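Note that one protein chain is taken out, while the other chains of the complex remain in position.
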Amino acid sequence: MIRLVNVSKVYDNGVTALSNVNINIKAGDFVFLVGPSGAGKTTIIKLLLKEIEPTSGDIFVNDKNVTVLKRKEIPYFRRNIGVVFQDFRLLPDRNVYDNIAFAMQVVGTPSKEIRRRVPLMLSLVNLSSKAYAYPNELSGGEQQRVVLARAIANNPPVLIADEPTGNLDPDTGWDIVNLLSEINRRGTTVIMATHAKEIVDAMRKRVIILKKGTVISDQEKGVYLDDVK
Amino acid sequence: MIRLVNVSKVYDNGVTALSNVNINIKAGDFVFLVGPSGAGKTTIIKLLLKEIEPTSGDIFVNDKNVTVLKRKEIPYFRRNIGVVFQDFRLLPDRNVYDNIAFAMQVVGTPSKEIRRRVPLMLSLVNLSSKAYAYPNELSGGEQQRVVLARAIANNPPVLIADEPTGNLDPDTGWDIVNLLSEINRRGTTVIMATHAKEIVDAMRKRVIILKKGTVISDQEKGVYLDDVK
Amino acid sequence: MMLSNIGYYIKEGFNGILRHKAMSMAAIISIIIALFMLGSIIVFGLNVSNVIGDMESSLEVIVFLKDDMSDQAIERLDGELRNMEGIADVRYISKADAFGKWKEQFGDQSDYLEGYTAEDNPLPRSYEVRLKEPSYADDVVNALNGREGIEKVQYNSEVADTLNRLVTAVRWMGLIIVGILLVIAVVIIMNTVRLAVFARRNEINIMKYIGATNWFIRWPFIIEGAVIGLTGSILSLALLKMLYDFAVSKLSSILNMVNFIPVNDAMNIAMLIIMVTGIVAGIIGSAVSIRRYLKV
Partner (left out) sequence: MMLSNIGYYIKEGFNGILRHKAMSMAAIISIIIALFMLGSIIVFGLNVSNVIGDMESSLEVIVFLKDDMSDQAIERLDGELRNMEGIADVRYISKADAFGKWKEQFGDQSDYLEGYTAEDNPLPRSYEVRLKEPSYADDVVNALNGREGIEKVQYNSEVADTLNRLVTAVRWMGLIIVGILLVIAVVIIMNTVRLAVFARRNEINIMKYIGATNWFIRWPFIIEGAVIGLTGSILSLALLKMLYDFAVSKLSSILNMVNFIPVNDAMNIAMLIIMVTGIVAGIIGSAVSIRRYLKV
């Protein structure tokens, strides 16, 4: 489903964010991506979305080589991947409802279906009461949950979540992880970059540990190693 | 030092974020502000900064009634409070060095002093290598640490940190908390809004728990209560 | 452009304007200004060429007749003149008419005609021929010169040449100025739209990251640009009409020799240019300026 082959990324300013990373994720997997701040987790996610280009190596998503994707194909490609961005990226001039609806309009969902599904998504992330609030009227944790609702609205085959519990209290965090887990059970491949040691340790899923741009550990039913720093 | 007296906050869209909150924090205290997502933690911080006005009640910082502060006095008032914003608020068109230097220029620090102190701050948060990177070239955790460096650059008598470890791995998170703790030991009043249960439980400092806009618990040497939700 | 999305595009286009009122206002003001100037110069140019046209058409070819020319010959000439190409109007000046004109013009200053009467005087009979356009002058003069019974054909070719050159100069200058102002209008409009789009660059980026196609992002902006352009051009037309009415009412008393073009005629011509410029520049401005933000 998702494969990174000898991927390296050196940013324009000379920072090496990833060096020679190899990752293979099968359809239906649930993978935690962990590692200290600056390890390269977000970089991997941006590569998967073709938001940035790898300096070398190949990236496959759905057996498509992402690096050779044509500009015209990128939008359609991105629709296969629901993303919870670490920096949220909500449209500031649309309310919560419209932010989620927009993601569905983009893929051409009929408006009837949109009207049915958006409230569903909002209740899933426990934000029904905030449907008409604008992003700047939400708390950090609420924004994070809106982004999650948007990411799963189109039922994408792959869901990538970058630090989806960073602004959430443990309880709400667990609600979200359980939701991701449920989505995964229904067949969606889930990749979650996180620092939440408790959650990683409790879930006993596959854990890929990055450090300074290299994969230093990749275990099924893994745990968050404290001494990686 | 800091007192909230019967403070309520109803936002323009009718959301009641705080109702009748009373908090009294003495100079030199170290206080954790915890509570589920949307409880009102960030709202309290914004009130302390006079970023928003309370609907009713009085707020005192340094024995000054914040609610009656004149517009002209606000900038000078804010310089007493170093803040780690939950949404970072770095100047996007200045590099890390200049972001921190800017905070010092604002208070009229001589440039010689700025040149001496900025590298010091950067090494404290372990970001010396990123001095010339722009905010959009930093990982989430790195941005968070820059904001912390900026907040403490002027040695403010009060330091407020909103979720300062939200994007950090546990190790780096602990480094930051230890740093705050050290700063507190030197006399700075520290208020930290957080969801990091582990940290709160281990530190055994004062814990104020908010829920749906009211203080439901306020204990010296408290812990993060799991069942508040 | 998926047809099913038209409704969404239009709704979003208008929403974009309403969501960013200050920005839309700024854009509309810029457009009004740019198009108002364009319209002003068009209306001004139309009036100037109208004035010159009036002056030109008042230039006449005067055909002096020999005193011995017979009435039949005159009648024949009359008929020929009226059928000649390029002639707008022919007026016969009898000896009496000529006498009257002379008196009127010189009065007591000259005693040249003292002792003569209206019917019997040395002034020649003549035809005053108004041309449709000065360019016909040479043909007409050549056709008449040296003809039997004709004493002399007079045409003030110097003034005509000057007017002709003036007309050419004014037309060229007008075209150049309108051209420059057209470019200026387009640049101002595109510039404004560019800044407006720049202020919303993050929005565009975010849309791209969640899988929107370029056209899906572009259409609302284009419609927004078109609506802003249309609004700006209508308002600038209204302003132009108001000020032109006012200027005509004020100036026609001062410049009484000038024959101002009626407001509606002037407007009709300006209208098309202004509306098309406004809308097209709005559309192109928004389409072009989002391009660089779409490349993610």
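Each chain gets a letter, A, B and C, in the order it is written, and its residues are counted from 1.
Keep in mind that, in the parts below, a residue touches a chain if its C-beta (ideal position, glycine included) is under 8 Å from a C-beta of that chain, and two chains touch if they have at least 3 such contacts.
Please read all numbers here as calculations on a predicted model, not as lab measurements.
For the chain that is not shown, the touched chains among those present are B, C, taking the whole complex.
For the chain left out of this panel, the touching residue among B:Met1, B:Val15 or B:Leu49 is B:Leu49. Among the residues B:Val61, B:Ala103 or B:Leu148, only B:Ala103 touches the chain that is left out of the figure. Residues of chain B that touch the chain left out of view are 49, 51, 71, 74-79, 83, 85, 89-93, 102-103, 105-108, 110, 150.
One chain of the complex is left out; on chain C, the residues touching it are 22-23, 26, 29-30, 33, 36-37, 109, 111-112, 122, 152, 154, 162, 165-166, 168-169, 173, 184, 187-188, 191-192, 194-196, 198-199, 251, 254-255, 257.
One rule holds in what follows: only the chains that are shown with their structure count from here on.
Chain grouping by touching, computed with chain A excluded: B | C. With centres taken as mean C-alpha coordinates, the chain found closest to the middle of all protein C-alpha atoms is A. For chain B, the chain with the farthest CA centroid is C.
Chain B and chain C have Cα centroids lying 67 Å from one another. If each chain is reduced to the centroid of its CA atoms, chain A and chain B end up 28 Å from each other. Centre-to-centre, using mean CA coordinates, chain A is 62 Å away from chain C. Counting partner chains per residue, chain C shows two or more touched chains at no residue at all.
In chain A, no position touches at least two other chains.
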